[in-house]
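Omission of a single protein chain aside, the complex is shown with its protein chains in their original locations.
Note that the chains take the letters A, B and C in the order they are written out, and that residue 1 is the start of every chain.
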Amino acid sequence: MVDQQRPPAMPAPAYDPAAEAGWAEAPPRMGFFTDTSVCIGCKACEVACKEWNGVPTSGLDLLGMSYDNTGALTANSWRHVAFVEQPRPAGHRTPPFAGTPTGDPVSAASAARAAGTTNPTGTDPGLPPGDPPAAARMTEFLGMPAAGPPGRTGSADGRSEFRWLMMSDVCKHCTRAGCLDVCPTGALFRTEFGTVVVQEDICNGCGYCVSACPYGVIDRRADDGRVWKCTLCYDRIGAGLTPACAQACPTESIQYGPLDELRERAAARVATLHERGVPEARLYGHDPDDGVGGDGAFFLLLDEPEVYGLPPDPQVTTHDLPRMWRRAGLAALAMAAGAAAAFLGGRR
Amino acid sequence: MANADVIVIQGSNMAEAHPVGFQWVMEAKRRGAKVFHVDPRFTRTSAVADAYLPIRAGTDIALLGGVVNYILANELDFREYVLAYTNAATIVSDEFVDAEDADGIFSGFDPETGSYVQDSWQYAGHERDSGGGETLTERETAAGLGHESHGAPLAGQVDRDETLQHPRCVYQILKRHFARYTPEMVERVCGLPQEKFLELARAWTENSGRERTGCLIYSVGWTQHTVGVQYIRTGAIIQLLLGNVGRPGGGVLALRGHASIQGSTDIPTLFNLLPGYLPMPHHAEHPSFDAWVNGIRHPGQKGFWGNARAYATSLLKAYWGDAATPENDFCYGYLPRLTGDHGTYRQVLDMIDGRIKGYFLLGQNPAVGSAHGRAQRLGMANLDWLVVRDLFMIESATFWQRGPEVATGEIVPEQCRTEVFFLPAASHVEKEGTFTQTQRLLQWREKAVDPPGDARSELWFFYHLGRRLREKLAGSPLPRDRALLDLTWDYPTHGPDAEPDAEAVLREINGYDTATGRPLSAFTEARDDGTTAVGCWIYTGVYADGVNQAARRRPGSEQDWVAAEWGWAWPANRRTLYNRASADPQGRPWSERKRYVWWDAAAGRWTGHDVPDFELTKPPSYRPPEGATGPAALAGDDAFVMQADGKAWLYAPSGVLDGPLPTHYEPAESPMRNPLYAQQANPTRKMYAHPVNPTNPSPPQEHSEVFPYVFTVSRLTEHHTAGGMSRTVRPLAELQPEMFVEVSPELATLVGLTHLGWAHLVSARAVIEAKVLVTDRLTPLRVDGRVIHQLWLPYHFGFEGLVTGDSANDLFGITLDPNVLIQESKIGTCDVRPGRRPTGAALRDLVEDYRTRAGIVPGTVPPAVTPGVPTGPAGSGGDGEGNG
Amino acid sequence: MNPERPETGDRFRRFRDQATGGPREGRRGGRGGEELNVPRAEFTSYYGRPVLKPPVWTWEIAAYLFTGGLAAGSSLLAAGGQVTGRPEVRRAGRIAALGAVTASAVLLVKDLGRPERFHHMLRVAKPTSPMSVGTWILTAYGPAAGLAALAEAAPWLPERGPLGLARRVLPPVGRAAGLAAAATAPALGTYTAVLLADTAVPSWHEAYPHLPLVFAGSALASGAGVGLLAVPPAQAGPARRMAMAGAALELFAAHQVENRLGLLGEPYRTGRAGRLLRAGRALTAAGVAGALLGRRSRAVAALSGAALLAASVATRFGVFQAGVASARDPKYTVLPQRERLDRRRAAEAADPDRWAGPAPATEL
Partner (left out) sequence: MGLRDVLLGWPVYRQLTGTDPLGRGAAAQSARSAGLTARTQDADRVARSVCPYCAVGCGQRVFVTDNQVTQIEGDPDSPISRGRLCPKGSASKSLVTSPLRQTTVRYRRPYGTEWEDLDLDTALDMIADRILAARAETWEDVDAEGRPLNRTLGISSLGGATLDNEENYLIKKLFTAMGALQIENQARI
């Protein structure tokens, strides 16, 4: 949940999901903080994750989504580095292309074509089909759909603004995890570290979690039947090691550690960036009061979440479950009453 | 790098090609440093840089010259540093004529040989005795840098004007040379708006001086040009003027591309060098041992090359052991001699002409990695035998069966006579040994597992091959076989495969006392009387005290930021060269913030965070006695201990073959006329007039518009060089699965390309196809009134492996830089057309059609000197009538 | 680029507010009466890719929604027949219930990625998982419906011997089982609605207040359909009334779903889902009309029974398709959430202290 207005209030006494899930004297809750302002899009995280967890191939297809040929978080890619080329200002930096002759922006058009790569792209399972018209609007400046984005005057005197956003996406390990709540077999469980892990020896592939995840992370692997996602290297952190992606990340864009510490560090980093003239830096998923109770893996973004494919205000579905049961109860009563009336009513 | 206050990355895409090294740029950025990236294309480095400067490929000297001009025009140089440590004050000969005054050609140009006679470049009064002379031999034997790294021949004292006012002092010559490189000229030549250029110049100068340092980072983006060495020279001049060399957070850092490419030039599998940068003897210049040694040490000059006789003798003792005696000049007679250019491209053309019988490929893939892929493959198709040692079945092993030329019918397997042996190689975890990384650091790798099946290390292959050759030649009376039979070749072996002991070889490289076998601890212990044997003198110390220093693994967290106890850096474990310059002439650190190495008067020795690059006990006040030579001749403030005059060279009287000062020349293939000089391209560039090697026409030649677009080539993070070690690895192949070309939206609309559609690119050598990525990251540039379109290609793809594609290097021809004979493969001109390329014979017809339309006559090369440019008679001061 | 540059989304709000005449104050809970007539607002997405993963379920689950409802409806019918002494109705209901619950079991197991691990469903009992609750409901309902149907076979058993004993014991056991099945039937009929609603699929989640009622009505109607089909018109009075009750419930709730969800109601009205739901409504109406008019003719009753069954199938598949469609288009995820976020921010800006953020999720 993007939250800028409210000063980063002192975090309320953290609701500790591990303790809540029955872990006596659980260790401090561990998580990821991904600072996308220092990400260089090298994809070491994607490779390190696959090497450690033996994740099978996610397909050999040029997707045309800038340098992203993985496409999305799927059962075969538990880390996904997103690339967004935008003709928009990049914090305090001088416009890269000021004064060079230019024509229309291409980001929208190339995005629409890239969205068209929906035929089975080999990243089976799960690369969701794209919607070309939606993609065509990829870099429209929010609120000014008609006019071209700033700087891209389209006239001969020059384009100016440009920036290239990169972000390593991963499972959010939500405090209130939809996938965990709805799992009917207990395959998904809350570990003592407060992370959410699929137990491959239990999962029977019912697929309920896939629909319950508000971020579209967890996914069923076609030829295997079970669902797979990031385990925050449950085996490594159990042995006191650092998750493979966090250790490999060359610029420490991915930071692993106790969640409280990470939240403080993140708040300080945002403040530093604002001082240094990068006002668009904002945290995402850090706020314990958001719709999923805050994420175990949260981010520092440089644009609206949906530009990266993230939901702007995710809400764990079980938030409304009590009301749902009440409505179902009413319906059940209505049903029983209807049946009873049917029999008691008429004579014959 | 982390201590830098400004970082300029040019001719390098560090975040993509050296990502883990890039953490130190991010560290500097976190501490407030400003990062500049200068590149024809907005890359992942530009994405996190503070400022990105688009530039026309091939015009780096115009930009850097502009910075030099900005510094000198505004007197922003670090004056004390420049006066004390550079040759700014030295007076140059009056015979010298600058290129500014001669249409872009310096004095001393000999049109017949296309090379310079350097007498007129020397310091005043040393025109005849400083060993200038003709440089044709140097160019042919890539020995240009021989002088530079050995210190150019320079005898006795030189005239200096400390006020820097003398019209012929280096400072004034530099000022006049770059006077025309104004911000307007930079915008006109590079297509870079003035205010962006001034932002760079301001930041670079403001962050230099006593309190602040800036570092300059480059890699093959600079070296692979016909003026590559001059790019680096200009960068060095800027860093010297601003006093950034030898200081923490300063310096000129080359980022090298392979795990041990630095090692493979220190202990060179190169034709022109012997280990420790001793030159391979030349048949005419080095007939005798003394001539060879004096050619290296240049009697009478200062600097550490003075001990060259000891290094040379010790090398010969290491090679031929007891057989090498003072009487037979330590078997100097056994060494083969150079007669001219034996570089890899000369060899490939000789292969095509059938002059070469056998070819070894040792972990290299020229069919994709070298320029002019077609020539590489045609050459290999005309050998007697080819031995390929690699981890995977690379393109250079299967060209005869699946190469592009098989498809076009130029190579018919049934008629291709090359006998090919493919021997599997051991990977880096299946053998032990040292890599030398880009900061000259040797790191020992422990062996994890045995190599699978028949895979073996090169150590195994060459040791046993040598043993077998010596067995077959045992008892041979022929003199030519003596060299092999007298070789010291008895290394201990171990393990099931009889693997030679790498540590024994490292001990020989380090050097030992022939009598006791004690490993030497420093190269100063080498003797010229045959009592020491040293495989590579600059590596002496790697086995100091009989301990493998390269295997030291003291954790970085337990050391200071120099981390001297991790691995071992040559020379003498020094991490920053010329660090004497981090202290002022009196030996005091320039500033507390940049304290690095300083003179400890109490202890009477140099000390600091690093091994001082100076004789430990020589005080700053020391002045050499009259007539002293070698190290003894170095004064207390001669920080550049390898140079013949102990000073850093803003002006290079010799050692660089294409001019004492960097001059902007257009690349060999350019769509533009040189806006600065009448001379279009580097007049001393090395060209091959072979039928297989046509060159695209450039102005003022006719038909240059047949290839109107500029293309450049570089790396992706996800792939590695020719792709042999990444297109065969699934997690990497997935990340960049297809060959693509990046074009700007303007070029796409101009030519009719669509995103994710196909395009094919044509040059005089070949036509290749690639998927199109239309991106805002490339932009056309307004250059001298014209709009120039640039496009970019990754060069990793070939026809083998999990993901395949056409090779970008097929487009390039073979034109080399004169100093080190590196090919120009960072810039070329081409045509681009929508759709896939033709196949089969139709492909050859398309290329042929382009050649005829471009008016290319097979077997000819463009004129080295642009017609109409006057070249004064060799050696005399030309009276060129003003600049062109 | 000056530091006080307006926050990126700011222009969007000014544009939207000026376009829609003031911030839209949707009523809490009641989901705002009139349609959220935001102009086809622009939104960004990652190359047009959906934010969510579309459900991995296939037609088997949609079919299960129908068979589950049918089983529930039939058990109620059977219990009604049992209690009010209509053996024809009871027998038809019980047999239909057994058939439907068996089909349900087969469909559910077949849809699993690892069918051989279907018993893992009984590994835990999680109130937070409607599918876990549903599994336990099925575990209770299944044997009861089975026993009830078995009891129908009592008359064909021989007199003496162990089977004879079974012959005597079955009818009372059948009656108890019938009542037990009827007791769990309403839960079986409506839990599937909670199962769909308790997902992140926008249109399913948004419809949680009305979906149970749709499924309840549909279940009743399909139960009534069985009655109309299998029971002579004379005894089919209750079936007719049940059909009317069911249809009424379903039509009312379906209307709510299609019109009270604003943008998220769109998938129920458009595309394949829209066609299916409209067909369902038409068939329901025809079925009920047929039931009322054709009191006497066996053929018309049967026909209307079939229509009711078909209607139930169409409705279930329609609801299923609508959900999948809403997960595929990023618009249905991004816009409502952006809307909710902006509304909350506006409210926070209005009186920061009152608003403590969204009602903290119930401490589940």
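Just so it is clear, a contact is a pair of C-beta atoms (placed from the backbone, for glycine too) under 8 Å apart; a residue touches a chain by one contact, two chains touch by 3 or more.
Being a predicted model, the structure only gives us computed values, none of them experimental.
Although it is not drawn here, the omitted chain touches the following shown chains in the complete assembly: A, B, C.
When you scan B:Ala33, B:Leu821, B:Leu843 or B:Ala864 for touch with the missing chain, the hit is B:Leu821. One of B:Gly333, B:Gly495, B:Gly840 or B:Gly859 touches the chain omitted from the figure, and that residue is B:Gly333. For the options B:Pro326, B:Pro452 or B:Gly752, the residue in contact with the chain missing from this view is B:Pro452.
Only one residue in the set B:Ala99, B:Ile232, B:Val252 or B:Ala502 touches the chain that does not appear here, and it is B:Ala502.
Contact between chain C and the absent chain runs through residues 122-128, 364. Even with one chain removed from view, chain A keeps its contact list with that chain: residues 17-18, 20-24, 42-44, 46-48, 51-52, 180-181, 186-192, 197, 199, 201-202, 233-236, 238-239, 241-242, 244, 247-250, 252.
Criterion: only the chains that are shown with their structure count from here on.
Chain B has its Cα centroid 45 Å from the Cα centroid of chain A. Taking each chain's centre as the mean of its C-alpha atoms, chain B lies 72 Å from chain C.
Rounded to a whole number, the gap between the C-alpha centres of chain A and chain C is 29 angstrom.
Residues of chain B in contact with two or more other chains: none. Counting only residues that touch two or more partner chains, chain A has 93, 114. Those residues of chain A that touch chain C in the shared complex are 1-2, 4-6, 65, 71-72, 82, 84, 89-93, 111-112, 114-115, 126, 128-145, 176, 178, 181-187, 202-208, 210-220, 224-227, 274, 277, 279-280, 289-291, 293, 303-304, 306-325, 327-336, 338-348.
Residues 1, 3-5, 7-16, 42-57, 72, 76-77, 79-81, 83-84, 111-115, 117-118, 120-121, 123-124, 126, 128-132, 134-135, 182, 185-187, 189-191, 193-195, 197-201, 205, 208-210, 212-213, 215-217, 219-220, 223-224, 234-235, 237-242, 245-246, 249, 327-331, 333-334, 337-338, 340-341, 344-345, 348-349, 352, 356-358, 360-362, 364 of chain C are the ones touching chain A in the complex. Residues of chain A that touch chain B in their complex: 37-38, 40-44, 46-47, 50-51, 57-62, 64, 66-67, 69-70, 85, 87, 93-94, 96-107, 109-110, 113-114, 117, 159, 162-164, 166, 250-252.
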